[in-house]
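Only a part of the assembly is drawn; its chains keep their places, and the rest are absent.
Here the chain labels run A and B in written order, and each chain numbers its own residues starting at 1.
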Amino acid sequence: MGELLRRFWLPAMLPDELPEADSAPVRLRLLGEDLIAFRDTNGRIGVVTEQCAHRGASLFFGRNEECGLRCVYHGWKYDLTGQCVDMPNEPAESNFKEKIRLTAYPAQEYGGLIWVYMGPAEHVAQLPQLEWALLPDSHRSVSKWIQETNYMQGYEGDIDSSHSSFLHSLLKPAEAEDDGKTISALQKSIDKSPRIIVRTTDYGFFYGAQRAVGNGTFNWRITQSLLPTFSLIPFIAYPANARVWVPIDDGRTMTFNVSFNAEAPLTEKDREWRRQGRAFPPEILPGTFTPKRNASNDYLLDRELQRTASYTGIFGVNDQDRAIQESMAPIYDRRREHLGTADGAVIAARRNLLKLAKDLEQGIEPWLATHPEAYRVRSMDVNTTLADLDVVVNEHRLALQLDGAPTH
Amino acid sequence: MGELLRRFWLPAMLPDELPEADSAPVRLRLLGEDLIAFRDTNGRIGVVTEQCAHRGASLFFGRNEECGLRCVYHGWKYDLTGQCVDMPNEPAESNFKEKIRLTAYPAQEYGGLIWVYMGPAEHVAQLPQLEWALLPDSHRSVSKWIQETNYMQGYEGDIDSSHSSFLHSLLKPAEAEDDGKTISALQKSIDKSPRIIVRTTDYGFFYGAQRAVGNGTFNWRITQSLLPTFSLIPFIAYPANARVWVPIDDGRTMTFNVSFNAEAPLTEKDREWRRQGRAFPPEILPGTFTPKRNASNDYLLDRELQRTASYTGIFGVNDQDRAIQESMAPIYDRRREHLGTADGAVIAARRNLLKLAKDLEQGIEPWLATHPEAYRVRSMDVNTTLADLDVVVNEHRLALQLDGAPTH
C-alpha cells in the first residue's frame, strides 16, 4: 500500500512551516521515512533524507544557506536534488562529493499546501485539480494536525455517513450553534439509519446517504472519496470542507483540512469560527500539530455534558472523531469488526485501495495519478428523487470540468 | 495459571468506582483483558470487553443509559450480558443485532467489593465465605491500589513471616506508634529467624512462625493462605487485615486490603489511622490507585531516617513492601533465587498453585471454587506450646463454621 501511495502527490506541510527563503530546516516524517524539509535561497522547497551521507548527523541541525543545506558536523552541503555540492573538509582537488547524493523528493506549493512526490522518477504524478486547490488563497483556510492512528481509521470517518447522527449529535437541539455543519447534523438526526448508495467512479467513488424527507423526495449527502485518501464533505452552505489523510507511518497520520468558499473569499467570521475548534480543525496546542484534546487527557471528556447536552461529552466534532478512532488502537484489528449495511462506503474505499495496490504489484500503474482533471468534482447536500440522483451529480461534475485549465 | 485464576471469583473494583445507577463507565484491566465496567439503570453491574463489536471503538466513551451501554460512534447498545440490544444505524427490520454479543463476565457486589467471575459458564464458582466478607459494612474498611509487579511477588510478602523482623523494623523502639501492628513487629524483633511450620489444608495452607517466648511456650503468628491469592494476616487486637492480590496482567497487580473488626464497628480513629498510610493501605494519589510513594520517586526514601530510625528509611509498611517487591523487576527471574528454611511458606504457596494449575490441565476442577464455606478460617497471633498448636487452630475454625450461613 505504501508503494501505491507513493504514486500520488501527497500534502505534507503548511507553507508557513517554511516561512521564507533560508528559514530553518524542519523535521518531516512521511510514509515512515525521516526527512528534512527546507526552503532554499530561491524560495524553492527541498525534501531530503534526514541523515547526512557522511557520518549520519541529522540535517535538522544544518545550516540552510546559499541554495543548499549544510551539515554542521563537517560542512557537507546538499542542494534540492540531494546532490552534495560542497565538501570543505576534503582536499580541494577531491571529486568525492560528486559521488554523494541524498535521497530527495520533489516538493512544491500548491493549493495552500506543500506537496511531496515520493514515487519513482519515471512515473511522476500530476497534481490533482481539486476545486479547492485551484482557488485563490483568500477563498481557503488550511490546517494540519496529527492523529494517533493509521490513516484509514481517520479517512473512514469522512465516508461514514451514519456516525454523524450519533457521535456528533446534540441532546438539546435548542443549544445548537448557528453553523451549517451543526444544522446539517440536526437534520440528519431525523433518520438515523440512512440507506447508502455507492457509485464507483474513475477517481474513486461517491456515495449518497439517503434520508427520507417526505413526498417521495430524499435528502442526499453526497460525499466524494478521491484516491488515495482525499475526501469532499457534503455541505449546505459555504464554507465547505475537504480533507486529506497522509500517513506519517503505520500508526500516525497527518490530517489536512481545507475550508473553502468556491464563490467568494472567506470572511473573518468564517476564519474565527475555525479557530474555535468546534469542528475541523480541532483546537491545536500552540507551536505543535498536537490537538489540545487528546488521549492523554481523555479528550477533556465531560461526563456531565454527556448526560445533559452532547452525545459524547467531548467538545469539537474532530475531537469526537479522534477520540473514537484513536480508542480503536493505532491499527485496529479488522478481524474483530462486524460491518453492517451502513458501512457500504467504508467497504468500498478499502476495496478500491486494495485493488489498486494489487494492480500495482502486477505492474499496472494507477490511472488517476496522471489524470489530474478527474479530481474536478464536488460534494453535495441536495434533496432529489432517487431516479434523478445520478443526473444531478453528473451535471455538477460537467460544470466543473468546463471550467478548464487550473487558474492557479 | 490464568485458567486456574478464572475458576474463582476475583475482587476487581471498589463499589464507589461505580457510585450509582447509570454512572460513568470505567476502564478495567483484569487478567490481561481490557474491559469496561458499568452500573446499569437497575444498579446491577456489567463487565464487558472494551471494544465495540462494530468497528472497535472504546466503550469507555459510551453512554450508560436505559439498562445498557451504548457506543457513541454509531449508537450500538449492549446489555449486562453483552448482547447487542439496539443498532439504530441499521434499518429497523434488520436482525443483525441479534447476532452480535460482546464477551461479558458476571459481576456483583459482596463484602464491600465488586467481584468478577471470568471462568467458563459451566463451572461458575461460589463467592468465598470469608469472615470479613460476611460482616456489615460498618465493621470493614476496604482499599485498593496498584503494584507494579506480578501478583505472586506481592502475595508472597503476606506469607513471608521473617521479613517483618527486618523490612518493617524500627531502630528506636521508643518511637513506635501505639498500634497493634507496630507492637507486634517489635515483638518479632526478639527472634529474627523463626521456625516456620506449614500445614496444608483444603483451602490452601496455614503456617505458624514459631518464636520462643520462654518457659516452653512459643508465640505463633498464624497466617492463612487461601486459594488462589487471599491472605489473612495475624493480629493481636482488632482491626485485623486481610488481602487479595489480583493480576491486572503479568506485570501489574491490584492489591485489595480489608481492615475489619469481627466484633464491632470500626471507629473513626481506626479509619483515620488507615488514611495516614502507615501500614495498609499506603497513601494513594487522589483520583488514582497509584501509591504516592512509588518507583518514580524512589518511594521517598530518606537516607537520614534509614541511618537513625527506620530499617529502610521508607515511610509506610506497604511502601516498604512495594519498594522491595517492585525492585525485583515486574516479573522476577526465580532461577536466580536462593531460598532458605525461612521461605517454607512461599514455597508451599507456589507448589499449591502449580499443582492446581496442572490438575486443571488434566480436567480436574479446583475443589475450593465450589466449597465457599471452606474459607471460614481466621488468622491468629497466639502463645501456646507446639503440642497444642493444631488443636488451637482447629477450635477456631470449628467456631467459625458453626456460625452457619452467610449473614450478608
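A few notes on this one:
Everything that follows uses one rule, which is that a residue touches a chain if its C-beta (ideal position, glycine included) is under 8 Å from a C-beta of that chain, and two chains touch if they have at least 3 such contacts.
Small disclaimer: the values here were computed from a predicted structure and weren't measured.
The copy number for the entire complex in this file, given 2 shown chains of one sequence, is 3.
The rule is short, and it goes like this: only the chains that are shown with their structure count from here on.
For the copy pair chain A and chain B, the superposing rotation over Cα atoms measures out at 120 degrees to the nearest 5. Centre to centre, using the average C-alpha position, chain A and chain B are separated by 49 Å. Taken together, the chain A residues at the contact with chain B in this complex read 162-163, 165-167, 192-193, 195, 301, 303, 306, 311-312, 314, 320, 323-325, 327-329, 332-333, 336-343. Interface of chain B with chain A (complex): residues 24, 51, 53-58, 60-61, 63, 72-75, 87-92, 94, 96, 99-100.
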